[in-house]
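Note that one protein chain of the assembly has been removed; the remaining protein chains are unaltered in position.
The first chain written gets the first letter, and so on, giving A, B and C; residue counts start at 1 in each chain.
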């Protein structure tokens, strides 16, 4: 690394494994409603990507008894950056070991966050190759816009519930090289949330305080549209197919992004992002600290307050909840479309 | 009619028959790419509607050797208004006679414009009934948003090429009760175009000067999105499926509407409307006259000039044209999707 | 009137008088933040219009001790339609008498709704005349887009709190010729709200049940943008100038319109409309009845539930409220800009 620069060795959030107790319905949600493109099926898993995702997959859906995250996959900046980060992770004591890659992702080094959530880091990737009838006239696009559902564009970011936000933030920053964009400091000095970035997105990962004290669970994984209208379209379609929208369309002050939170049929909270919020090109950006008196604008800048479960519900979930998960009406809808009703 | 009010007896442009020399590909264009919903097939015809169209169909596509319009269907304000308009049409000498209705449109009186283009006027309609898996949570919507293509919302307006704009305008206004919103008066006092309305849309019908001198042909039939983003989405999809976009996305000064002109596979010019332009609620609205010195802003307010064929190409077309119609690449695309390649 | 048609004699909602206990700040809100154009000042009143409003004013702001509505002004379809409606109003016993017009509105007949809210009906209008530096290149526009604030386009609709919704709805429909688009029927058969239209807007007036039992008060007056982005822009500006947003950006099921409710500095609830919702061109449109089981989607189709005060707060307001009205921070902001701080 450069002596005078921050670590700059992880490039992007590239893949994510989602566990679902009803994987077929979860695939229906992402594929039929949100227009993701299926690229492979293997064992209990289906591999999908948004139409602007460049690699062979960005989402792996796996059948499991409980919802939650399998792993989050990150791509290094270079082969040597991968080596250096793996060495640093090993030093931290949180390394697990190398695993074979799947569906376009090469060998990856597996490790956990301090809270125990599984992560992977790799370098080698295969690019998605459009078939002739998927090709765009634009050579800078992986494929043309799909004709199914309201097609989301790409994987965006990950939010994990943390037992101790500070410890996880510090690991991400010291060992992996994420840089802090914003955080929440409560009046008791507890850090209630931290948003960290790799390149110019306002954040690629966030840790928010788990009000149940558990930690290591999936709060949400986010996919991006980039425009308000597509998020409106998705909201219409989701509501009319019986999905439960938890919050939004509204805007967080933190990141300034326009959001919608919805529970996919397997019970995981998914964020869909409309307008993307700010980007950071400034190398001396000072992290923004939100405190008790500015907290309301931080959480919800435009829109109504978030529901209380937003702080406790994560997957797997072990606390009582008001949410209908999995959603029976949705199931009926999905069954109908999947031709099994 | 009221003694002091304009005739106010035709309510809306409700249905349209389009001839296509390759009806399957034309159906593919409207259904697979633009998300129209098929409601019936009968003989050589397929009946479709936009997802916000209330009646059983708004578009009938019929296989014919030449592209062009079959008829344009208008709905009266009431049964007695229908009677009064039919009487007035008979008086004008342009009546043909009553025809049976089709696919949700009841008996209609058929007649022609002075240029000979076929029109129908009727009262009785059947509403589209959504099946359980098409229903929206909103009882004020005919159905939920389709999951196919970039779904257009509704039939919008009709533009016919006229041998003599004034004669056709006068017929529409005196006999049918359309009201003039805008027109173009060239420096030689020739009326080169007239845009007329029924209720509050800036126009439901337009007559524009046929530079070939023929008249009575279809210049374009228009369908509406209502938002810029959906028009952008449609443009992307059309370009990437090999369709030929003639002009746009841009904006006319006349009507202020945001447009895209595209040739469907059968060779007819179709307009897709993004933002809809102004509406007229003012009962004493004075028609706007565009003249030589303001003509440029009238035709194109935002965007590049229209291509010269815009004034000569209509369907059926008997003049040489640069346009690839029918489009072979599109045909290949359609064949592929229709499973016949 | 035509024997077989509904009364069709009022054309549009054309002007509105708003009382404010701090008229300067109210003018600042509409003019500096929302880009309305001032056309006259007279006595205690300031006359404004949206940049797409055609007449000399659409909003009159008058200094009074209490917030509330002065009158709502409606424009007839023709001089004879005005005569006929005035006769019908006189017959109803709710007529008051003729008043002189103001700022571009000619003589008007004044009357009240059954709940006592003041209305005016007139025919004669003067059009706004743009000065040379306000003119647009488009002759179908009253003026070019202003360079101040987030300029709203036009007056849209009016919502009054009603002691008895049915009685007011019946008056509007039988005497004035409004047509019912949608209404809410609770399980106890009480009509809790009614939305009625003049021409093609989903509604020009609404009566909603006053939970305080008082009636005749202003719930809100609405102004339109027509696009989502402008509503987002307005939200940003309003929040950053200390105004209190009560609800939104979200969407009602009723009308499908995209809304934002904000309290102007004088304490009146103002609605800003983004996307406008559906229009009705169908002359046989059947009113949509929302009942207990579909009520949630009717009130909020997309977004979070409305706050409880939405059913009780109107102006003038005589019930305790959580709302800061008038808003001290806003006042400080306005004072600063008005140069009086």
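The rule is simple: a contact is a pair of C-beta atoms (placed from the backbone, for glycine too) under 8 Å apart; a residue touches a chain by one contact, two chains touch by 3 or more.
These numbers were taken from a predicted model, which means no experiment stands behind them.
Touching the chain that is not shown, out of C:114, C:149, C:216 or C:283: C:149 (per the contact rule at the top). Seen from chain A, the chain kept out of the figure touches residues 1-5, 8, 11-12, 52, 54, 75-81, 125, 137-141, 181-182, 198-202, 226-228, 253-256, 275, 278-279, 281-284, 288-290, 294, 297, 301. By the touch definition given at the top, chain C reaches the unshown chain through residues 32-33, 133, 135-137, 144-145, 147-149, 227-230, 233, 236-237, 239-241, 333, 336-337. The omitted chain makes contact with chain B at the following residues, 228-229, 232, 235-236, 239, 245, 247-250, 301-305.
The criterion applied here is as follows: only the chains that are shown with their structure count from here on.
Chain B and chain C, compared by their mean Cα positions, are separated by 34 Å. Within chain C, contacts with two or more other chains are made by residues 228, 301.
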